[in-house]
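Removed: one protein chain of the complex. Kept in place: all other protein chains.
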Amino acid sequence: MLTAAVIGTGFIGPVHIEGLRRAGVHVAGILGSTAQKSDDAAVRLGLPRGYPSLDDLLRDGSVDVVHITSPNRHHFGQASASLAAGKHVLCEKPLAMNSSESSKLVALAKKSDRYAGVNYNIRYYPLCIESSARIADGSLGKLFHVSGSYSQDWLFHPTDFNWRVLASEGGELRAVADIGTHLLDLIGFVTGQKVAEVFADLQTVYPHRERPDGGVETFSGKTAAPLPTQSVAIDTEDHGSIMLRFACGAKGVIWVSQVDAGRKNCLRLEVAGSKGSFQWNSESPNQLWLGHRDRANESLVRDPSLMGKDASRYSSYPGGHNEGFPDTFKQLFRDFYQSIENNVPTADVTFPTFADGHQEILLCESILTSHRQQRWVKVGA
Amino acid sequence: MLTAAVIGTGFIGPVHIEGLRRAGVHVAGILGSTAQKSDDAAVRLGLPRGYPSLDDLLRDGSVDVVHITSPNRHHFGQASASLAAGKHVLCEKPLAMNSSESSKLVALAKKSDRYAGVNYNIRYYPLCIESSARIADGSLGKLFHVSGSYSQDWLFHPTDFNWRVLASEGGELRAVADIGTHLLDLIGFVTGQKVAEVFADLQTVYPHRERPDGGVETFSGKTAAPLPTQSVAIDTEDHGSIMLRFACGAKGVIWVSQVDAGRKNCLRLEVAGSKGSFQWNSESPNQLWLGHRDRANESLVRDPSLMGKDASRYSSYPGGHNEGFPDTFKQLFRDFYQSIENNVPTADVTFPTFADGHQEILLCESILTSHRQQRWVKVGA
Amino acid sequence: MLTAAVIGTGFIGPVHIEGLRRAGVHVAGILGSTAQKSDDAAVRLGLPRGYPSLDDLLRDGSVDVVHITSPNRHHFGQASASLAAGKHVLCEKPLAMNSSESSKLVALAKKSDRYAGVNYNIRYYPLCIESSARIADGSLGKLFHVSGSYSQDWLFHPTDFNWRVLASEGGELRAVADIGTHLLDLIGFVTGQKVAEVFADLQTVYPHRERPDGGVETFSGKTAAPLPTQSVAIDTEDHGSIMLRFACGAKGVIWVSQVDAGRKNCLRLEVAGSKGSFQWNSESPNQLWLGHRDRANESLVRDPSLMGKDASRYSSYPGGHNEGFPDTFKQLFRDFYQSIENNVPTADVTFPTFADGHQEILLCESILTSHRQQRWVKVGA
Partner (left out) sequence: MLTAAVIGTGFIGPVHIEGLRRAGVHVAGILGSTAQKSDDAAVRLGLPRGYPSLDDLLRDGSVDVVHITSPNRHHFGQASASLAAGKHVLCEKPLAMNSSESSKLVALAKKSDRYAGVNYNIRYYPLCIESSARIADGSLGKLFHVSGSYSQDWLFHPTDFNWRVLASEGGELRAVADIGTHLLDLIGFVTGQKVAEVFADLQTVYPHRERPDGGVETFSGKTAAPLPTQSVAIDTEDHGSIMLRFACGAKGVIWVSQVDAGRKNCLRLEVAGSKGSFQWNSESPNQLWLGHRDRANESLVRDPSLMGKDASRYSSYPGGHNEGFPDTFKQLFRDFYQSIENNVPTADVTFPTFADGHQEILLCESILTSHRQQRWVKVGA
C-alpha cells in the first residue's frame, strides 16, 4: 500500500485527503503554512502527523507521493524539491506561475523516474471519459466547433476576497487560470485536439475589492462574519472570452466568469462534429447529451453497463447512483496510484501529467498576450 | 379593421398569414414569384386572391400593410415600392442586402408617414419582454457580461441546400445574418445596450454543397425526396463566433451554427449584471431563469399574473398554457397593427423598426469586416 | 369553406375562435349568456355578429358547425339542439353533466349524420400523437404500468373562486372532471387501452371558499381586483388520487390537484412497457423522453422530419420552432373540419368523438362511486 503526504490545509487539501482514503491510500501527514497549522490540520483531519516543514515531510521515508495543494506561487519550489527527494508528485493546477517554471518541472520529472501529475480532476467525471473515448472512436466524425463556459459567483460582490484575486499570489490571470484551464484541459482531453491559436478579451468588473484584515479562505467568504476591510486594487480578470483555433482546423469559443450570479460552479461544454454532437454540464454530471440530426437526440446516464470500458473503469457505482465532484478526486487518484503500483511506462499513463500542466500554462500565457495585444497568438510560440 | 397583403410563399409567408388571422387582421391576398405561384398559394391558404405582380398588389386600395417575406435580395425594392405606394410595411429580416440599402429605407420610411417594421419576432416571447422590462428597471444592476448562441442543424449535411447558402441570393453572411441577427437584436432589446465593437471569426465547414437540380424550399430539405444534384462552391459561413463590446463597457460573446447536430432551432441567452443574472432558451421559451448569489435561483413561468404589464400585454394565455414560436408573430403583429390603429407617434412605437433593421445590417457589415481583417471593428464606423 | 359559430365568451371561447381562424375556418358569430354579452364579444373579437339567442344561432343557415364552450350544465341542451338543427357539433369537455345525458348525446349523434366531437385538445400535441402511433406499432411492447398527474395552482388560495368549484354548476367532481379527464383521455389515446376499474380517494382541502359578490371568470381570479366576498361551502375536490386497472392487465395511478403551488398547468404522463418507456410533460410539450434499459435514453424533439406521418400531419412548424397550447386547438379543428370536408366515414374519424366524451363521463362516475364507497369500481358497470 502506497503512502501519501499532503501540502496545503485550505479548501482543496482536505478534499485530497478524503479522495486518498477512498482510493485506499494511507495518508501519513499534512503540511500547512506553519508548524502550528500543520498540527491543527492533522488533528482536525484525523491524520498521524502534522509536519513542521517541507524538509521534514520530504525526509519522511514512508511517504511515496506528495500532493501539492498550496497557493500557486509555492508549486514550483515544492514540486522541484519533492522530485529531488525521490517522491512522486501530484500537484494542484496550475502547475507553476509561468511556463519557465513549468518547463523546468517537466524536465525535472522526465529526469527523475518518478510519476508527476497535475490534478485536472474534471477529466475524471466518467461521462467526460466516455466522451473522450467516443470522439477517439470517430463517433462525432470531423470536429466542427467547440463552445464552453465555466462560471461561478463566489467573487460576485466587491466585498468577496481571496488570495487568488491578487496577481502576486495567484498569477496575472485569475478566472482563466483558476477555472478556464480546467475547461481548456477538458476540451483537449475530450476532443483529442490541440488549441493552436487564441484570441482573448478579458475584463475586471471590480477594479477594487475589499480585503478583510485577517484574510479569508477560498470559498468561505460567503458565510464568514464581516471583518474590517481595506480597499485593494485588482488587476486580475473577473470575466473573459477566448476564441480558439484548433490545429485540425476546427474553431471554438469559451468564456469564464467568477461574477455570474446564481452559477455556483458551472462548467458547460459542447462539441459539434460531422456525425453528431455532445453536451455536458458539471452541474448535472451524470448526464451526457448526444445530438443527432436524423434521429432522436440521446441522454446517456452515467451507468457502467452503458459506457465503454475506459469510462466504466473509473465509475464506481451503478447507473442512477449519482457520482459527483469528490468522486473525481478518488478516480484520478486511483489512476495515478495504479500507474505507480503497476509500474506503467510514463509514456502510457492516462492521468494528466506535468506536460499537460505545462501546456495549460502556455495557453494562459498566450491568452494573456492576446488580451494585451488584441491579436491572435500562437500557443507556445 | 386593417387589411394586409403578403409577399412570399415559402416557409415564412404562411406563418405571417396565420399570425395575421390570429391578430384579427384581414389578409387580402398573396404575391409569389410568378402569377401561377401566387394563385396556387392563395388557393392553398384560403386567401381571396393571388396577385399577378407587385404592381397589382400595390394598386389594391384595400391593402393597408404589405408584409415582405421574399428572399433577401428583393426586400429593398419591394419595401421602397410599398412605401412609395403609401402602404405600411412589415419586412422580414434582414431589412436589405447592405447598409446602403437599409439606410435608404430608413430615410424613405421617415419621409413617408407610414409605419415600417422589421420582423424580429423573438423579442415577442413574453419572457423576453419581461427580461427587457426588468433590466430597464435596474433589477440586474450594472451589466457585466452577455453570452449567447443560436444553433440549428438543418444545413448539417453537405447535401442540405437552400438559397440562403448562396451569397448572391442571401448576402455574404449567412448564419450570422439569418439567425445571428435575431440573437443580436434580442441582446439589444433585452439589455437596452448598443454593441459598439465586434471581433469575429467565421467558418465554412463545407466549402462545397450539393444543389438539387430543382431547388428546395427552406426547412424542407430534411424530408424531401432525393433529386439529382450538382456540387456548388459555398462561401457563406456555417458557424462563427463573435466577441462583443458594449457602449456601456460590458463585454460578451456569441456563436452561431447551422451545422450543430441535434439543435433544431435553439437560441440561448445569458445576461449577467451586478445584482443578478438571467438565462433564457428558445427551446423552453415559457421559463426564465433568474440567478442570484445570496438566495435561491428562480424559475419564472410565463404567467400574466407573475409578469409586469409590458409582458402581460403580449401574452394571451394563462400560466402553464405554453405559447410558442407562432405566438410571437401574432404578438408582434398585434403591436404593429395597434400602433397603426392608435396612431402612435413613430418615435414611441415598441415594435422593431427599420432603424433597428438598419442597425442589424451595420452589425453584420462590421462582423464581416472584422472576420476578413481579424481586428476589432466599430459598428457603423 | 366551412363556417362555425361559437357558444361561450369566457376563457375558452376566444381560444376556439383563434384556432378556427388559424385553421382557415370562417367564424360567423358568437353567443354569450345574454344578447348584450354576445354583441360585446363579437365586437371585441372582430366577429360579424353576436347572436341574441341559441335559436338565432341555429337558424343561421351559413353555420355548419357549432362550438360549445359554455358552462358544463348547458352542454347537453345546446348539443342536442344543435344536432337537431342539422349542425355538426364540437363540444368542450365534459360532454355533459352525467352519463345519462352523454349516452343520449351519443345516440343523437349516431342518428344524425353529423360529426360530433369533444375537445380533448391535449391529444393534438404532436408528440402525444407520436407516442400513440409508436405504442400502436409495438415500440413499447407489452404495457406494464402508467402513471401521471395534472396539477395547477389557480385555486390554491381559499379566496380563489370560479363557477367550477360549485357542484351545481360544474358537476359533483371538479379537479377530476376538469383536468383529470384530459389526463385519462390522453392515457386512453396514447396507450390504446381501456381503463377497466378505478379506485379513488379524493380530498377537499378547503371546505369553504370566498365567493366574490360579482362572480369571476375562469383563470382571471389571480389578477382580479379584490371584491367583497361571502363564504361558500365547497364539496368538490381540490385533489385526488386514482388507481387504475386496464383491461389488458396493466396497472397505473394518477393524481390531480388544483392547489399545487407553482404548477400552473402541468400534465405529466409516464408509460412503461416491456420494450421501453415514454415520458411527456405538457410544460415542455416539444420534448418526448424515451427510456431504454440497454442503450442511452432518448429525447425526441417535435420535428416533422423525425416523427411518423400521423404526428407530422398535425405539426405545422419545423423542429425547434415550439408549438404550444393554442396550436393543439388549431390541429384538432383541422382534423375535425377535414373530416367534414372529406366526408370521412364516422367510424374512421380520428378526432375525439361523443363516444370518447361519454367514456370519460363513465370514468368520472366510477371514480366518484369508488371514492364514496372506497372500493374498486368497474367502469361503466
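First chain written, first letter: the chains are A, B and C, and each begins at residue 1.
The criterion applied here is as follows: a residue touches a chain if its C-beta (ideal position, glycine included) is under 8 Å from a C-beta of that chain, and two chains touch if they have at least 3 such contacts.
For clarity, every value in this text was computed on a predicted model and none was experimentally measured.
The hidden chain makes contact, of the residues A:57, A:200 or A:266, with A:266. Check A:188, A:285 or A:352 against the missing chain and you find that the one touching it is A:285. Within the set B:36, B:62, B:299 or B:373, the residue that contacts the chain not displayed is B:299.
Residue C:263 is the one among C:263, C:302 or C:321 that touches the chain missing from this view.
Considering the full assembly, A:24 is the residue among A:24, A:61 or A:138 that touches the omitted chain. Seen across the whole complex, the unshown chain contacts chain A at 1, 11, 15, 18, 21-22, 24, 45-46, 152, 154, 219, 222-223, 263-266, 282-286, 301, 303-305, 316-327.
The chain not shown here touches chain C at positions 142, 144-145, 147, 149, 151, 153, 156-157, 199, 201, 203, 205, 238-239, 241, 243, 245, 251-253, 255, 257, 259-263, 270, 272-277, 289-293, 297, 374-376.
Where chain B meets the missing chain, the touching residues are 289-290, 294-301, 305-306.
FYI, only the chains that are shown with their structure count from here on.
Among the other chains, A has the CA centre that is most remote from the centre of chain B. Superposing chain A on chain B by their CA atoms means rotating through 180 degrees, a value rounded to the nearest 5. Note: centroid distance chain B to chain C, computed from Cα atoms, is 35 Å. Centre-to-centre, using mean CA coordinates, chain A is 41 Å away from chain B. Distance from the chain A centre to the chain C centre is 54 Å, each centre being the mean of its Cα atoms. Among the residues of chain A, those touching two or more other chains are numbered 289-290, 297.
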